[in-house]
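Sharing a structure here in C-alpha cells format.
As you look at this complex, bear in mind that one protein chain is not there, while each of the others sits in place.
And now, chain A:
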C-alpha cells in the first residue's frame, strides 16, 4: 500500500500532499511529520540511496530540480516505488512542459487530479501514461 505522496521544495515546504489513510495524523502533527521527513530526504546527498526507512514507514524519494517527490509505502517493492515516482513526474509533464515548483504551486488542483488518476486508495490505478493523463476540464 502506498501511504502517502508528498512533493516538497528545497526549503522543506510542502507543495503537495496526499494520504491514503486520512485518519492517521492530523494538522500540526502532520506538518511536523512532513517537515521531518522532507529534511531527512533533503539531507541525503546524491550518493545516498533513495530508499530508506523513516519511523517505520518505507520511503522512496527522488529529486527533480528543486522538487523532492517522496512516497511513503508499506509492503511494497521499493524499486517499483521509485519507478512510480518517475511515472508520476512523466504524467505531470504530459500536462506541463517542465514541471517546476511554480507549476505545482499554481496548478495544485490539476496535480491532484493527475495523482488521483495514478494512485487511488493506496494502489496504482493506471500504469499507462497515455491513459493516465486525464481529460482536463
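We take it that contacts are C-beta pairs under 8 Å (C-beta built on N, C-alpha and C of every residue); 3 or more make two chains touch, one makes a residue touch a chain; residues count from 1.
Rule of thumb we're sticking to: contacts and distances are computed from a predicted model.
**Student:** With one chain of the assembly withheld, which option in "Glutamyl-tRNA(Gln) amidotransferase subunit B, mitochondrial", "Sodium/hydrogen exchanger", "AP-3 complex subunit delta" or "Autophagy-related protein 101" matches that chain's UniProt protein name?
**Tutor:** The chain we cannot see is recorded in UniProt as "AP-3 complex subunit delta".
**Student:** Take the complete complex as the reference. Which residues in chain A touch the chain that isn't displayed?
**Tutor:** 1, 3-4, 14, 16-28, 30-31, 33, 47-53, 55-57, 72, 74-75, 77-80, 82-83, 105-106, 108-109, 112-113, 116, 120-121, 123-128, 131, 135, 137
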